[in-house]
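Missing here is one protein chain; the remaining ones are kept as they sit in the complex.
And then subunit A:
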Amino acid sequence: MKKYIIILLFCNLSLLGCSEFDEDINVNPNIPGEASGTQLIANAQLYLPSLSSSPQGEFLAQYLAETQYVGVSLYPEGSTNFYWFYEGPLMNLETVLNSEEDLNAAEGPVANQLAVAKILKAYFYWNLTDRWGDVPYTEALQGNKNFTPAYDTQESIYSNLFALLKEANSQIVAGDIDNDLVYGGNMEKWKKLGNSLRLLMALRLSEVDPQWAQDEFNAAMADGVMNTNDDSLVFQHLADANNQNYWYDQVVESNREWWALTVNLVEEMKPVDDPRLEVYANPARESGEFIGMPYGETEAIGTEEYSLLGSDITAQDAPVYLVTYPQVLFAIAEAAERDWVTEDAETYYNLAIEKSVLQWTGSTEGVDEFISQPEVAFDPANALERISEQRWIHLFMNGYEAWSEWRRTGFPNDFVQPEGRPVPTRLAYPDTEDFNNADNFNEAVERQFGGEDSIYGTVWWDE
């Protein structure tokens, strides 16, 4: 108190010194002023499950049908926000990439920290552009330097991401990094992930630019892709409410029996005794059988008579499969079919299914028998369709990825059109872009879709 009286008198008498405060008075003691690179990367990794765990993705890939609030499964027009990609993981990663000189090598080689940030950045951007089309890239993530970033074309974003992943591949050195939630710091796995991403991204261009696709595909393979299920990018949820599975929160905790497996999926799996079905679904309570629900009911429907999500899928600590070794195998099988590579399509197809069954069930028992069924076995006459259908079954619950593959290949070709509405071919941009970034937003919509930001516009690679 005395201090204040002295300051008061001093200020009054001298008119000086009033603006000199204790140095630390305006330093926020409640948040850290510094963050290490790997802590920022770890936070970005926490967003990985959000790339997959969403009813919207499951509807787009027609894995799940909505039992209660059916309106959302009828493909209504409406925007989907993408700001969380930028504000969340990408800004953390960008901060790491921009602070190379501040990174602490005690947490693992700086080059490796940067490489991991690049690989994750590429993965998030890949998802972003595949869902919406052109999005801000080169001018994005610059904070107050540019609050209205222009939209880059999808083509240029792909080109940038290939380059980014190549940089990552070539800069990885020996030495683990700390605070890695997905690979425990193992750089070998990161390297394989980066190259596998390139491989899968290359395949995405099969229709729009086959030559480029083939070149990138081969380059990625040469750099070394995943070769075991342990290489897969999997986000492991924990039996802890702070880190729990989205579907646990929804289905178990909130008691939401809102999702049943679709007829499409069950009818693909049940007749061939697919061992994965009992992981994907619980039998219907009424009959004890696996029964799919028709996609796109227009009224709320009972949940007793249909197969709801499997208990493994809704476990609190369930894994979320993001980029998997079987996906890489399916990609190689398809590339072989396209004559991009010399490997044998059937071998890779069979291996892909085997590894998928292993991934989902933990066992490969009876897989050969399963594959040998005519409905499953490789069919050279309809190779692309077979590969695509089996890939669709494998990608269960990774709806957005399966939907992208459907957009690219057109398979499975029996998706339902609820109330006559076809499956959307992209997500509409966030409405708030029309407030916050109107000029660039309008330019991008005009450039790609002739002015209409609809869910039925097609992205560049979707020929």
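Note that in this section contacts are C-beta pairs under 8 Å (C-beta built on N, C-alpha and C of every residue); 3 or more make two chains touch, one makes a residue touch a chain; residues count from 1.
Keep in mind that, in the parts below, contacts and distances are computed from a predicted model.
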{"item": "Which of \"Sugar ABC transporter permease\", \"SusC/RagA family TonB-linked outer membrane protein\", \"NADH-quinone oxidoreductase subunit L\" or \"WD40 repeat domain-containing protein\" matches, in UniProt, the chain that is not displayed", "value": "\"SusC/RagA family TonB-linked outer membrane protein\""}
{"item": "Omitted-chain contact residue, chosen from A:135, A:308 or A:367", "value": "A:135"}
{"item": "Sole residue of A:53, A:92, A:232 or A:448 that reaches the chain not shown, by the stated touch rule", "value": "A:92"}
{"item": "Touching residues (missing chain, whole complex) on subunit A", "value": "1, 4-5, 7-9, 11-12, 15, 18-19, 21-22, 25-36, 39-40, 42-43, 45-46, 69, 71-72, 76, 78-79, 81-84, 86-88, 90-92, 94-95, 135-136, 140-144, 146-149, 179, 181, 238, 240-244, 253-255, 257, 285-286, 299-300, 302-305, 430-437"}
